[in-house]
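The complex appears here minus one protein chain, its other protein chains still in place.
For subunit A:
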Amino acid sequence: MKSVKSILAGATLALGLGGAAYAEDPLKVGFVYVGPIGDFGWSYEHDQGRLAVVEHFGDAVETSYVESVPEGADAERVLTQMALSGHDLIFTTSFGYMDPTINVAAKFPDVKFEHATGYKNADNVSTYSARFYEGRAVLGTIAGHMTETNQVGYIASFPIPEVIRGINSAYIHAQKVNPDVEFKIVWVYTWFDPAKEADAATALIEQGVDVIMQHTDSPAAMTIAEERGIMAFGQASDMAQFGPTARLSSIIDDWAPYYIARTQAVIDGTWESTSTWDGIKEGMVEIGEFSDRVPAEVQAEAQAISDSIVSGEYHAFTGPLNKQDGSVWLAEGETADDGTLAGMDFYVEGVEGDIPN
């Protein structure tokens, strides 16, 4: 499918070039997605951001996208093709595109690249990500209150800092309100595979889990939670329609303002290589509406955490916190610095199991 789309994109571009000689050259913005835009999760929200760019700039920009691009060598091919076909700005929207982005960017110094959730920058490569862990703090609080079996299931994708941060933040806040809570973590090693995500949810439910959190892209786990009568949270997108009863709240990614701002920067000629890491305050992370199923006092508590993160009074990683092995990480009142968070490779005390290498 993706090759067909690329060919189509190429064809449209060729047509576009023909017309460009007469009209003012529109800025070409490309997007590379790890899943299909219809995943109703991660890639879906990035594409909503792309559509916002289209709406905001109208004819001044021309966007194209390639979906379901595997992380790794194939990404490099897709990126090269995009750069060759005259794109001025390319957003690569998955962690695994980090090295391909850096490699291709080195070959095309005039093309601006923006890589999501990574940590490698170059003169023409910016990085951007959202502080999803802030959202996890809010959801973790709800999970801690809502679980009756004290077992929270967590479907994790790949053992990268972003996912580990999410697990830690959710655990810390669930444990704060419910000292008996335990997290059962399943690594599925994929961002998008509905059948596997559903199987992971089933495996967790069989182990007595009654609340599921996920860091994968499809709403499969939400569907299983609905079917089995347990609770879950929307991830990346609201996912309400997949679990009308099961869904407690959600983390929604809103990339639109960032995409518009960056596109504007290229048009104005003010684009610079930056590292953006925005959270609830800036609106890049949104907390979905709380379900009626969540008691009012829990809603209030969750809202209070969200509010205090926004106001800057509270940081999701505030000491005293120990690492899993019991060594001190953060002293009383100390908060984590971004450097440690960006490279987080350890569980906090209380989380069971080992992080795969």
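Note that a residue touches a chain if its C-beta (ideal position, glycine included) is under 8 Å from a C-beta of that chain, and two chains touch if they have at least 3 such contacts; residues count from 1.
Please note the rule applied: contacts and distances are computed from a predicted model.
> Could you check which of "Transketolase", "Alpha-D-ribose 1-methylphosphonate 5-phosphate C-P lyase", "ABC transporter permease" or "Response regulator receiver domain-containing protein" matches the UniProt name for the chain that's left out?
Matching "Transketolase", "Alpha-D-ribose 1-methylphosphonate 5-phosphate C-P lyase", "ABC transporter permease" or "Response regulator receiver domain-containing protein" to the record, the invisible chain is "ABC transporter permease".
> Please identify which residue in A:82, A:204 or A:298 touches the non-displayed chain.
Considering the complete complex, A:204 is the one touching the chain left out.
> Which residue among A:185, A:213 or A:344 touches the omitted chain?
Touches the omitted chain: A:185.
> Which parts of subunit A are in contact with the chain that was left out?
Against the left-out chain, subunit A lists 1, 3-4, 35-40, 68, 153, 184-190, 192-196, 198-200, 202-204, 206-209, 218-220, 223-224, 226-227, 241-242, 352-354, 356-357.
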